[in-house]
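One structure follows; several queries about it will come next.
Removed from the display is one protein chain of the complex; every other protein chain stays in position.
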Amino acid sequence: MSKTMLEVKGLTTKYVTRFREDVYAVDHVSLKIEQGKSLGIAGESGCGKSTLALSLMGYYFPPLHYMSGDIIIDGKNISGMNPDDVRKNVLGTEIAYIPQAAMNALNPTRKIHKFIEDVILAHDPKANKKEIYEMAKGRFQELGLPLEALDKHAVELSGGMKQRVVIAISTILKPKVLIADEPSSALDVTSQKMVIKMLRDMMDKGFIQAMIFITHELPLLYNVTDDIMVMYAGQIVERGSAKQMVFDPVHPYSRGLMNSILVPEEGTRDAKLTAIPGTPPNLKRPPAGCRFAERCRYAKPACFYNQMPVLEFEDGRTYRCGMTVDELREIYRKEDAEAEQAPAASEGDGPVRLTKGV
Amino acid sequence: MKGYRKYFGKKLAWFLITLVVAVILNFVLPRLMPADPVSAITGKMAQGMTDASAVQEIYKRYEAEFGTNKPMIEQFFIFVKNLFRGDLGTSFSQYPRKVSNIISSAIGWTIALQLPAIIVGWLLGNLLGALAAYIRKGFDKVLLPISLFLSNVPAFGMAVTLLVLFAVNWKIAPIGGGYAFDMIPNFSWRFVKSVISHYQLPFWSIVLVSIGGQAVGMRSMSIYELNADYVKYARFLGIKDRKIVGYVFRNAMLPQVTGLALSIGTMIGGALVAEIIFSYPGLGSTMYSAVTAADYPLISATTLIITIMVLIVTFVLDIVYGFIDPRVKAAQFDA
Partner (left out) sequence: MKNTLRQVFHSSKFLVGFIIFVAILLTMFIYPLINPGNPLEMIGVGTFARPGTYVSLYDAAKTPTETLRLADADDKRLAKQLSDEDRVAMVEWFSATGVDIEGLDISDTDALLELWRANYDPAVKPKGMTQAKRNYYKRLDAAIKEVGAADTLIIADTGEGGALEKQGAITKTDYVNVGQVANVKILPLGTDNFGRDVLKELVSAAGTSIVIGLLAGLVATLIGLSLGLLSGYVGGICDDIIMFITNIFTVIPGFVLLILISYSIGQEQRGAAVVALVIGLTSWTWTCRSVRSQVISLRNRDHVNLSKLSGHSLFRIILTDILPYIASYVVMAFILQVSSGILAEAQLSLLGLGPKTTEVPTLGLMMNWAMLYSAHTNGSWWAYFPVILTITLISFSLNLMNTGLDQVFNPTLRD
């Protein structure tokens, strides 16, 4: 039994808009990651996955506000701590973050080593600058990054290099948990591979103990993470191992999501390609019942009124739905059988929504 | 360093090209005058003279002095040759004083007044703009409209207002001039004190006018930077807010240097007119008296000197900017 690195219980956070409306972008989210494991979070744009990433840091500034719930990192609950304490003792050391737009994540007019110095001094004001430089050099060497990069400004680095430097800086203090928010979306294929390889190296070399990887590119998750979690409208709708989630999704939304992936295999051109019709609900006024009900083609009248329970089945997998696993699998089986009989029929009426970026 | 040298070379080339164009324009434009300047001037000088041959004499003398009897190209080379020797011709209104002599006695006053005033106004404006962006809320709500209003008061309007309030009504500052009129410039303590007291009003009127515009620009620049991704990232790495504000201020300030370079011409123009209001003995007042007296060589020389001053300031700012903003260096590598 390995150690639990990150445990989140019932975390709820909200945005306050310009017009003082509350948007609960993260709604009673609970999750658990064990040492050495990685968790992927998938969902459409605006489903709250990026907000979840920010909320997990335990450091809030407007318009994001903490409401309730616990964040426990390696046995330490950080959700009750005061902000400056979080800043000094949690950010960067316990939990670290790789932002979505890493291209612009670095101050363009500060040299990389100076920025690393700022990061370390923010946690240890007495640190020796020479030692910091040596340490940064060592770390860059270990990660296979060119040492010249340290003496350059961010603007002088290429896109892929910037992203790798950002990863190196985020993990400079050996955080226990690393949250990567779409770290590769804006990169070309080669750089993308390099970044993924680097993140794996991080785990192997022990610079990080656990990782959360957020993306809308599902195939990537299958290759990178151990577990996958699907989010919809601020809530978790299903969680399971990567393999299970890709080949045997249970929740109707997960299934819709997986079905809308384009896989470059033979027959893809002819295979049915489903997009989920409709748009996510407005979180300023979330629906009373199941949040997916409006777009769910299996929804029963009760789904629109009742809050959905989180159900556990088969070796710890969970999902949030009003139907049982067996009911759902039965429906899917029939559907697939029908589809095989009429392969050319297209069921989707909208564009392929999920492959578009944020 | 290679990138920087390239940048420097490019800027220097531009400086020289612009200088040449400015000199040519300065030479050509007045000569496109529909009326012959020499006859206009002769008419003025010969007022009351009845002897036709005497008038003719005067006309010939000025024609020779200007060289207007020679072809345009030849005139231009004489003009450039004289320019290199620092000879800008002879003034009409203060005959036989040399124009270079008048200019050199005025230029010091203008530089000593405008350079510090514009720099102080720029710094104060940027500081206020950054504060407005950082504090927002009430401070911003009050400060922004005031800055906007201030930046729209013309420089001469500010000058007149300050003059009337402080010098005419409250009598706590002298009415005008560079020093008390009963003094002869020297290095006595009394003279320096007089210069300083005469310096205040023109100085602050230029400062006040430049503060507004800079503050408005800096505010929007800072708001833009505060929303930048690097601010969020730095926060999530646990860097203190104070340090981050430092980043933002620096990054917002740098483009303001270019902004200053682009607007320095307009600012100096406004400040020159403000000089007239205070009868400050600088280039603005010189130009004014030259225009009033139709002193053509003096006008031509003042405009040339002002152009060259602006060109030099712009060049220096460009060079400094290339040094302090790494983004310029990066752009040079790309190019």
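Each chain gets a letter, A and B, in the order it is written, and its residues are counted from 1.
Just so it is clear, a contact is a pair of C-beta atoms (placed from the backbone, for glycine too) under 8 Å apart; a residue touches a chain by one contact, two chains touch by 3 or more.
Remember, predicted model here, so these are calculated numbers, not experimental data.
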* To do: Indicate each shown chain that the hidden chain touches within the full complex.
  => B
* Among B:4, B:76, B:134 or B:224, the residue in touch with the chain that has been omitted -> B:224
* Asked: Looking at the whole complex, which of B:86, B:108, B:154 or B:185 touches the chain that is not displayed?
  -> B:154
* Structure fact -> Only one of B:127, B:175 or B:195 touches the unshown chain, namely B:175
* Asked: Residues on subunit B that touch the omitted chain in the whole complex?
  -> 14, 17-18, 21-22, 25-26, 29-35, 136, 140, 148-149, 151-157, 160-161, 163-164, 168, 175, 216, 220, 223-224, 227, 262, 265-266, 268-270, 273, 276-277, 287-288, 291-292, 299-300, 303, 306-307, 310-311, 314
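In this text, only the chains that are shown with their structure count from here on.
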* **subunit A-touching residues of subunit B, taken from the complex the two chains share** => 228-230, 232-240, 243, 247, 250-251, 254, 325-327, 329-330, 333
* Asked: Of all residues in subunit A, which touch subunit B in the complex?
  -> 54, 57, 59, 61, 87-88, 90-93, 96-97, 99, 101, 103-110, 118-119, 122-123, 153-156, 166, 169-170
